[in-house]
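Working notes, beginning with the structure itself.
What you see is the complex with one protein chain gone and the rest in place.
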Amino acid sequence: MTEPTRLYRDSDGRLVAETRFRARFCETDQMGIVHHAAYITWFEVGRSAFTRAIGYPYSEMEANGLSLAVAEVHARYHRPARYDDEVLVLTCLTEFPSRGMSFAYEIRRAADHAVLVTGSSKHISIDHQGRVVRIGDAIRDRIVGAAREQLGTG
Amino acid sequence: MTEPTRLYRDSDGRLVAETRFRARFCETDQMGIVHHAAYITWFEVGRSAFTRAIGYPYSEMEANGLSLAVAEVHARYHRPARYDDEVLVLTCLTEFPSRGMSFAYEIRRAADHAVLVTGSSKHISIDHQGRVVRIGDAIRDRIVGAAREQLGTG
Amino acid sequence: MTEPTRLYRDSDGRLVAETRFRARFCETDQMGIVHHAAYITWFEVGRSAFTRAIGYPYSEMEANGLSLAVAEVHARYHRPARYDDEVLVLTCLTEFPSRGMSFAYEIRRAADHAVLVTGSSKHISIDHQGRVVRIGDAIRDRIVGAAREQLGTG
Partner (left out) sequence: MTEPTRLYRDSDGRLVAETRFRARFCETDQMGIVHHAAYITWFEVGRSAFTRAIGYPYSEMEANGLSLAVAEVHARYHRPARYDDEVLVLTCLTEFPSRGMSFAYEIRRAADHAVLVTGSSKHISIDHQGRVVRIGDAIRDRIVGAAREQLGTG
């Protein structure tokens, strides 16, 4: 399958994974718009797309014993998405300390690129027992390297 | 806490767990009613309430190594629930073969007992490796016994 | 955007819309697999894709005053989907009476086409006041015609 995700550097040099899909009917609420909690799950879709795009999918990270527990999430709602709207989720890795990762997000309407929701999330790296752990150099190098390689700027 | 669940035998002698709660805003969709998939999760709330009411919570069953994988689900929609409606979920154990359980459900509006949704689900007993297993006599006796004892008809 | 949906006639001559996407992390449960209620929302994604593929999106149907209330849903679970699995949802219009529509679904794993979930749903056509209405000839012709034209068999 052609992934509906593309990876690029934005004008500030930040690595961005942009993934696109349509708002689902079940994601709307009785106000006739997408429910505010749905965007939090779209941020997660963005993170998944980001890790897949750089060549190290989160599913593989988990198989290697590393999970990213969510420590904090923030969202600001600018304009609503509606059922069947095609949206873009833009995801950036903003911090990569020894024991976690932080991401920033922009959700845009594909039709006119209007900004719908912006946000961020902070994650702690834990093992399968739930203990906070350092992200090993092997994994770190792989993420950093994958991003570099993927963009052909190694 | 006083559980919002009561256990009784209905006029047909069937053991019923009745639990009550309110429809959540996030469960509505743009038609202004509770989304049809939400009732499937309410059936599950009903099963949880049933097992808790008979004194053998599903969480304990899982801790004892037994899970109930969903094999089939059916729902018929009669009238919609709306945001903030108080609803009753009535749950019955309808079959208890050696390797599973089946349940029947009725979702009613608390205000007038109008039937909103009826349905059923069929489950297969599996272990933590996902293999189909017989429900051990110890667990079976406990469920049957719990139901009997709980109702004081032992 | 290239829609991730294709429309074709299967070997039985039935019109099938096949749409593909990945299972989301938030759709999993503590059994490590996609929660059974999530597939019900995937059926809905399949319906949306079907109507879009035949050239008459459900969003447009709703804008024209016609909604499809869910009257019944049935699902049979064969194998679980897991986080990040790419899945195919195959959707067929199976009945098209004067006051509704019925659909059948197959959810398959894209990697090996293994059948994960099969199911069906039955819908009643209602207006914005929630009254059951006949699907007008204009709309009916358009759906039937759209399907025919889309497949170039007009």
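The letters A, B and C name the chains in turn, as written, and every chain counts its residues from 1.
Throughout what follows, a contact is a pair of C-beta atoms (placed from the backbone, for glycine too) under 8 Å apart; a residue touches a chain by one contact, two chains touch by 3 or more.
These figures come from a predicted structure and were not determined experimentally.
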**OP:** For the chain that's not shown, point to the residue among A:M31, A:V115 or A:V132 touching it.
**Re:** A:M31
Original post:
Please identify, in ascending order, the residues of chain C that touch the omitted chain?
Top reply: 25-26, 28-33, 35, 37, 83
**OP:** Just the residue numbers, please: which parts of chain A touch the chain that's not shown?
**Re:** 31, 36-37, 40-41, 44, 67, 69-77, 80
Subject >> Missing-partner contacts on chain B, residue numbers >> reply: 1-2, 4, 20-22, 24-26, 41, 44-45, 48, 52, 57-59, 83-84, 86, 110
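Note that only the chains that are shown with their structure count from here on.
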**OP:** With chain centres taken as the means of their Cα atoms, state the distance from chain A to chain B in Å.
**Re:** 36
**OP:** Enumerate the residues of chain C that touch no fewer than two other chains.
**Re:** 41, 44
